[in-house]
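Only one protein chain is missing from this complex, and each of the others stays in its spot.
Our next item is chain A:
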Amino acid sequence: MAQVVGQQILRDPALFYWILFPITVVMILTGVLRHYATLLLQSAPKPLDAKAIREQKNYLHGINLRGNANQIPLSSFTTRKNYLVAAYQAGSFLKDPDAKNKPPPNPMSDPNGMDQMMNMMKGNMMMIVPQTVIMGWINAFFSGFVIMKLPFPLTIRFKSMLQSGVMTRDMDVRWVSSLSWYFLCLFGLRSVFTFILGNDNSADQTMAQMQQMNPQQNTQQLFGPGQDPAKMYLAEAENLEVMVQHEFVLDGIEDRVLATV
């Protein structure tokens, strides 16, 4: 298979106005529309009730104590440590203390988890539905069109990416088919959306995928649906208990200050 140098194909300039341009515009508009539709469908995260807040913040209290123990005198630290360890082990901060020894509830039956899942579903639907529709539209109307030529040469590997829908073995890789243009737009418009809609838009699907990767990041909940707070509290109590080293930051401060000034 010899590479034909300077392969020429006569294209109707109308291809540009009636295929390339419409696909691009439609892709951008769908992105914008999807952004606003997602905003509309998103339900605000349910505010936590007092017990859940108490459970979370008291857990953080222990972490703070562990992290900044050196800031306070040893006696103050020991008092707090003894209190927190006892309270943690007794489970007195737990949302419902009776559930301590039960297996963790099924995340599917947890109403909080259901909420999260519903949100994820909505997000996915916002991705899938327009994609299917547009791809169907392109397949029905524009399949098989070669609509543009890239201004730079590419290796043969790119053929499947740039010429989907056009089954010609010998055509130069630089030609782009309409279906491939759709895919390029789908994955490549991210910076355009950032420009139009600002930084955290939900128009682009790569963003949505990244959010699905770590759903914990954006939620304010410390304990995920599958985790057992009772176990986490016990672990934290143990962490506090094994802390033996305490170096009070004020020890020797007079020498430090005298040395610097």
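In the analysis below, a contact is a pair of C-beta atoms (placed from the backbone, for glycine too) under 8 Å apart; a residue touches a chain by one contact, two chains touch by 3 or more; residues count from 1.
Note that contacts and distances are computed from a predicted model.
A chain of the complex is left out here; the name its UniProt entry carries, from "ER membrane protein complex subunit 2", "Replication factor C subunit 3", "Trafficking protein particle complex subunit 2" or "Small ribosomal subunit protein mS33", is "ER membrane protein complex subunit 2".
Among the residues A:Gln7, A:Asn68 or A:Thr132, only A:Asn68 touches the chain that is left out of the figure. Between the chain not shown and the residues A:Ile53, A:Ala86 or A:Leu154, the one that touches is A:Ile53. Taking the complete complex into account, residues 47-50, 53-54, 57-58, 60-61, 64-65, 68-69, 71-73, 76, 249-250, 253-258, 260-261 of chain A touch the chain not shown.
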